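Can you keep this structure in mind? I'll have questions shortly.
A single protein chain has been omitted; all remaining protein chains appear in their positions.
Up next is subunit A:
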Amino acid sequence: MHFSNLFHQFGELTVTGLAQGAIIALFALGYTLVYGVLRLINFAHSEVFTVGAFTAVIVWGGFGLNQDSPTPGLGGFVGYLLIGLVAAMAASAVTALVIELVAYRPLRRRNAPPLAFLITAIGASIAISEFVGVLTHRNNKGVPRLIKQEEVFPFLDGKVTDLQIFIVVVALVMMVGLDLFINRTRLGRGIRAVSQNPDSAALMGVNKNRVISLVFLLGGLMAGVAAIMYLLKIGNVRYDNGLYLGVEAFAAAVLGGIGNLRGALLGGIVLGLFENYVAGLFATNWHSVGAFVLLVALLMFRPTGLLGESLGRARA
C-alpha cells in the first residue's frame, strides 16, 4: 500500500478518474435503458461500442488520417471530431438496432424464456467481437491524435487537460439531453410507461416494439459517443476493448441501480474514481480488482444499487 502515493497524486487520480468515469457512464446508459424496458442484460452492447469505435477509425482513415498524422488545429479538430462522432454514433445505433431486430425480437414473438435471451445476448456479443477480431487480425489499431492533451489549469498536485474537460463536458451534455428526452417528451413518456407497466402502456396505445427499438437506438448513440471519447483518450483500439470496458460499464449500471439513468452516471463516475484511487494505492494493474471488490461490497448493503432500479419508477 502506498498511502503517500495516493495522497501525492490525489488530484491527478481524481481528474483521470472523472474522465474515465464519464466514458463508462455513457457506455452504461445502453445497458440501463434496455434493462429498463425489457428486464434484459444486453451483453452484446459491448460490441455496439466496438463497432462504433472501429467505424470511426476507418472513416478517419478514409480522410487520410492515421496515428502518425500531425495533430490538426482547432478547425480540423472540430471537423474530424464531428465526422468521427457521426460515423461512430450511426454505426453503433445501427448495430444496436440490428441486434434487437435479428436476435431479440424473434425470441419475444415466440415468448422465449429469459435464459434464451441471456444466451442469445452472450452469443451475439462473442460472435460480433470475434468477427471484428478476425477482420482486424486481432491487432491494435492506432488512432489519429486529434487533440494534444495540453494542460489547461493545474489542480492540486496534477493538471487538468483540455481532453479531460472535453470528455466530461460532452458526457454531461449527452446525459442531460437524454434525461430531458426521457422525462419531458412524448416518446420519452412512452419509454417510461413501458418500463413501469408494459401491459398498461399497450392499453394506452404505446407501440411496445417501437419503444424497444427506440431504447436500443438511444443506447447505441450514447455508446458511439463513448467510443469516440475512448479513442481520443486511449489512442488505440482492439477488437476486445469493448468486452472489457463493457464489463465495467455494466458494473457501473448495476452500481448506480440498473434501469436508472442518473444511476448510470453516478455509477460510472464512482467506478472511474475508485479504479484510479486503487491504482494509486496499490499499483496500476490492480485497478479492476479494487473496482469490482467495491461493486460486490456495495451490493451487499444496497442490493438495488446506489439510486435504486427505476426509470422514474418509485414502487409504492
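We take it that a residue touches a chain if its C-beta (ideal position, glycine included) is under 8 Å from a C-beta of that chain, and two chains touch if they have at least 3 such contacts; residues count from 1.
What we mean here is this: contacts and distances are computed from a predicted model.
**Student:** Write down which listed name, "2-oxoisovalerate dehydrogenase subunit alpha", "ABC transporter ATP-binding protein", "RagB/SusD family nutrient uptake outer membrane protein" or "Chemotaxis protein CheY", is the UniProt protein name of the chain that is not shown.
**Tutor:** "ABC transporter ATP-binding protein"
**Student:** Looking at A:His45, A:Lys141 or A:Arg192, which residue reaches the missing chain?
**Tutor:** If we include the chain that is not displayed, A:Arg192 is the one touching it.
**Student:** Of the residues listed, A:Ala28, A:Val206 or A:Leu295, which one is in contact with the missing chain?
**Tutor:** Touching the chain that is not displayed is residue A:Val206.
**Student:** Spell out, residue by residue, where the missing chain touches subunit A.
**Tutor:** Touching the missing chain: residues 186, 189-190, 192-193, 196-197, 199-208, 310-316.
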